[in-house]
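For this depiction, one protein chain was excluded, whereas all remaining protein chains were kept in their positions.
Letters A, B and C mark the chains as written, and numbering starts fresh at 1 in each.
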Amino acid sequence: MKSEPEYTPFELMAVAGARELKDGEIVAVGLGLPVVATFLAKRTHAPHITILFELGVVDPEPIHTGVGLADPRVWYRAKILSSFVDMLGMVLHRGLVDVGFLGGLETDAYGNLNTTLLGDPKGKFRHFVGSGGANDIASSARRTIIIIRHEARKLNEAVSFVTSPGYLRGYGERASAGLQGGPSRVITDKAVFGFDPESKRMRLESIHPGNTVEDVLANLSFQPIVPDAVSTTEPPTAEQVRLIREEIDPERVYAG
Amino acid sequence: MKSEPEYTPFELMAVAGARELKDGEIVAVGLGLPVVATFLAKRTHAPHITILFELGVVDPEPIHTGVGLADPRVWYRAKILSSFVDMLGMVLHRGLVDVGFLGGLETDAYGNLNTTLLGDPKGKFRHFVGSGGANDIASSARRTIIIIRHEARKLNEAVSFVTSPGYLRGYGERASAGLQGGPSRVITDKAVFGFDPESKRMRLESIHPGNTVEDVLANLSFQPIVPDAVSTTEPPTAEQVRLIREEIDPERVYAG
Amino acid sequence: MTKLSTLAEAVASIPSGAHVALSGFAITRCNMAFAREVIRQGIRRLTVSQCVGAMDADMLAGAGAVERIIYGGGSLDRFGRLNCVNRGIEEGTLVAEEYSSLSLAFRYLAGALGLPFIPIRSLRGSDILKRLQELAPAEIGYVDDPFTGDNWLVLKPLIPDVAVVQVQVADEGGNAWIMGPRWDNEEQVKASKRTIVITEHLVPTEVIRREPERTLIPGFRVSHVVHLPFAAHPTSVYRAYDYDAEHIRHYAEATKTPEGFQKYLDKYVYGVQDHWGYLELVGGLKHLNNLIADPILGY
Partner (left out) sequence: MTKLSTLAEAVASIPSGAHVALSGFAITRCNMAFAREVIRQGIRRLTVSQCVGAMDADMLAGAGAVERIIYGGGSLDRFGRLNCVNRGIEEGTLVAEEYSSLSLAFRYLAGALGLPFIPIRSLRGSDILKRLQELAPAEIGYVDDPFTGDNWLVLKPLIPDVAVVQVQVADEGGNAWIMGPRWDNEEQVKASKRTIVITEHLVPTEVIRREPERTLIPGFRVSHVVHLPFAAHPTSVYRAYDYDAEHIRHYAEATKTPEGFQKYLDKYVYGVQDHWGYLELVGGLKHLNNLIADPILGY
């Protein structure tokens, strides 16, 4: 029997995501790693987090892994089962969502997210999942956290379709469009990024253990801001890894 | 033991109200005679009427008499219990209410209704119940039916406060205000009135048995249109009276 | 996270001058114990709002705790007028911003949905609108429909500082169910900055999780949960207890004059130490037992 690695890259991403959440916050999540991150936060430092799924689910306690938000497995033991208008209207659009977790096909130097299509929208393109609630969350959450794989084709200077606005082309452009908030973090399997307060361009915040600045930049299709000193991402604790493996994602569907 | 009269004036008003309702219509009612009229219609010629109470009650089947809409007695055996937004928003404002029944302190020659105050709004006045859903019903129902006692102080050339608009000052004024529909009938304990299609002024339609045109006009503070020939209101049938007395209003709270 | 607190604590969280949305409708699910405690604590200059004016607002207005009422008219149903509210309006001591049920419900709804304004067909051509144009011109506006060119009346969202809601069932986190019609209560709660839940029954969160479709009030909007049986007396709570007709008749009579109402207050509000003292005073266990709802009828 092979010995378990200390932690997988996905587990590290989940832990880095969990660390961004404060106790008592209201968090809008899609399925996948964001759910793992949020449940992890809720079971450790942030027990009073409220979790929302856009279709009308609040604070479920699933005991089986679901294939998506449409799977009743992920609604199990919810405190509220309601509707889009209740969740995305009366909580999110009302201004009460603190954090939205988003993922996608690609993001760019200003945290704009594309989940719609790849190619030329006016010519040949391949169409994918579209927005769902992602655009709404990106528009109305107080801040958003993007979780995405660290691949050159997924991290571009500009996305081919802005499904969910980040800082658009940077500086005050998001505010000019009438939007507050915006992405606060981009978490990949190699690093954590933030955004320059002025230009709103992605800035390297920390590098995951075992990676170098060169690794990070080699798998990026744009040049982020790289400060002189970049810290190392704090690795998961043994207890965090145990919680993910034994309680939150025992079937290893999300956290690899 | 005194013998029962054939019917009371209130019973006649309820029957005249019931006669205005067509099968399958959606009817918004307040409490009192309108409820008696609507239940009577539902038990006779119009079994598929839908009854709405503004606070969120559809098709109740009360077995005890209530003191008002706030009394759970009148919610008994409802098919739907919901909300103002559901009833007044998603049915009435959506344009689905066929008939609204309204009553009030006073109405006028153009079917405007006052339930707010008597006296001088800028000076000395006495304040009453206000609108509730009455203004909403008068504004959005396809037609309204006014049920009011035939007294000179209640039937005036103009009301002192327009809570619920009828035809305002007549002719196209209601349409100019952006409203369709309007009152179709005013039912008193002496007569039934309609409205002149052109001027929108109240017009005598029929006089209840036992009354004369003189009785009707003597107890009015304005001059309605009186056609050359005025018919007599059809009296209640024995079966209608029996239904009211034995099943709909056995405690004689509404129909006297 | 428990939000359980005493009525006194919950009431003390409301500063004078706050805007409080009240859950009552005429004589049902009124915040009566709450109103009595507000009066005892001497909180003043409140704005109160509710789509249909009810006994909770009337008592607060009569006791001089209310500066402004935002409502759609109201009564004690067949028991009579809202004498205190009406007297305040007639004498000019109470500012009344009067709407219709739907126009006020739409203002709450706009607040709940985070809409900047909401169009409505109601109020057009009425004197209600004329008075609002004089009294509260900042709350109403006009917008041209970009699709048809029609000019529409639009209302400003209404965002109370706190909603106070009488419910049947809640957990200690504030997740709550309302049985029976809900009138404006969901929109009040979801428009308000926070909510105080006053509940007849306190249940484990486990019960809430069993029928989560029924959760109308989310715990994350709630600051205080007060577990207080008969808190709506003398008004009714569907499936819990009936209104106390005799007491409401007495109230309607007493409120006909300021002196009568002062005597009522002296006896039922100032004359008792707390809610339990009040319940003893109005007849205690034996009397209240007569009001308990039949489980089939719900009243």
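The criterion applied here is as follows: a contact is a pair of C-beta atoms (placed from the backbone, for glycine too) under 8 Å apart; a residue touches a chain by one contact, two chains touch by 3 or more.
Since this is a predicted model, take the numbers as computed values, not measurements.
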{"item": "Displayed chains contacted by the hidden chain, counting the whole assembly", "value": "A, B, C"}
{"item": "Full-complex contact with the absent chain, from C:Glu9, C:Asp145 or C:Asp266", "value": "C:Asp145"}
{"item": "Selected residue (touches chain absent from view) among C:Ala12, C:Val95 or C:Val154", "value": "C:Val154"}
{"item": "Per the touch definition above, residue among A:Lys42, A:Lys154 or A:Arg174 touching the missing chain", "value": "A:Arg174"}
{"item": "Touching residues (missing chain, whole complex) on subunit A", "value": "31, 53-57, 64, 67-73, 75-76, 81-85, 88-89, 92-93, 115-116, 121, 124-136, 139-140, 161-165, 168, 173-174, 177-179"}
{"item": "Interface residues of subunit C (partner: the chain not displayed)", "value": "114-119, 121, 138, 141-148, 150, 152, 154, 156, 179-180, 213-214"}
{"item": "Missing-partner contacts on subunit B, residue numbers", "value": "26, 47-48, 50, 58, 61, 77-82, 85, 89-91, 93-96, 140"}
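Keep this in mind: only the chains that are shown with their structure count from here on.
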{"item": "Any chain in contact with subunit B as well as subunit C", "value": "none"}
{"item": "Gap in Å, rounded to a whole number, between the CA centres of subunit C and subunit B", "value": "28"}
{"item": "Chain centre separation in whole Å, for subunit C relative to subunit A (CA means)", "value": "41"}
{"item": "Shared-contact residues (touching 2 or more other chains) in subunit C", "value": "none"}
{"item": "Residues of subunit B touching at least two other chains", "value": "none"}
